[in-house]
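Showing just some of the chains, left in place.
Naming follows writing order (A and B), and every chain is counted from residue 1.
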Amino acid sequence: MIQHTRQLQVATRGKGLYEFTDEVGGWLASLSISTGLLTAFIQHTSASLTIQENADPDVIADLNDFFGRIAPEDNRLYRHTIEGSDDMPAHIRSALTTTQLSIPIVRSRMVLGTWQGLYVFEHRSSAHSRRVVLHVFGE
Amino acid sequence: MIQHTRQLQVATRGKGLYEFTDEVGGWLASLSISTGLLTAFIQHTSASLTIQENADPDVIADLNDFFGRIAPEDNRLYRHTIEGSDDMPAHIRSALTTTQLSIPIVRSRMVLGTWQGLYVFEHRSSAHSRRVVLHVFGE
């Protein structure tokens, strides 16, 4: 069994989903692991990770709208407002999604379904560079 | 350290939770791993995985109702409507739950709490056969 780690930077430009499936797949292709487990972890509390359909851009837009409805930018709802009206909704959106994904590897590839892609889900309005730590082990 | 992978098919018959704890437990019982980590990953974006109470069927029905209220089948809310009125709500329900679960193994069994069971959470209205990939490693 061997293991490797790596840090990715994913550039975001406001709320929405940013795919990084290819960056992970490219890294895996450079390693000699045919069976194992890949874990991605995002080092932030106002952006998260999600696996979603990567076929129709409307899915991504609708998802973003949904989270805007459920956790609106309305300062009257929150105590924590000093970092901007998008900050507390960002923490809520992060809690509702996830900080970490683990995906089995079979025949040297992540076992993603046909339409599945890995995304950083940016919850802040401005541009950010998001750090995602990858860990893989196997043989 | 050794590792194994396996693919399960879980048959669903409309929105709701379908337990597959025993399928995983049976597979683990056939392996020689006393301490380790089990990961389950669902290869879909309109069904997800969750750990819930497996004692009272009302919990399952209430959970399903809750997700119906929060992500209603109302096409006026969504752009992505061509795959049916249940499809975009299914993607939202998937984002709110999770695609993957990892559970430690101690004394050859998953360390589930007394009332915890593993479920496929089906978010589409019609019947499907859902693929869940299992990965386990340990010794």
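What to note about this one:
Rule of thumb we're sticking to: contacts are C-beta pairs under 8 Å (C-beta built on N, C-alpha and C of every residue); 3 or more make two chains touch, one makes a residue touch a chain.
Here the structure is a predicted model, which is why all the values come from computation and not from measurement.
For this homomeric complex the structure file specifies 3 copies in total, of which 2 are displayed in place.
Simple rule for what comes next: only the chains that are shown with their structure count from here on.
Chain A and chain B, compared by their mean Cα positions, are separated by 20 Å.
Those residues of chain A whose C-beta lies close enough to touch chain B in the complex are 1, 35-37, 50-53, 56, 58-59, 61-63, 65-66, 70, 96-98, 101-104, 106, 111-116, 137-139. Chain contact summary for the complex, chain B toward chain A: residues 1, 3, 5, 39, 41-45, 70-71, 77-80, 88, 91-92, 94-96, 98-100, 102, 131, 133-135, 137.
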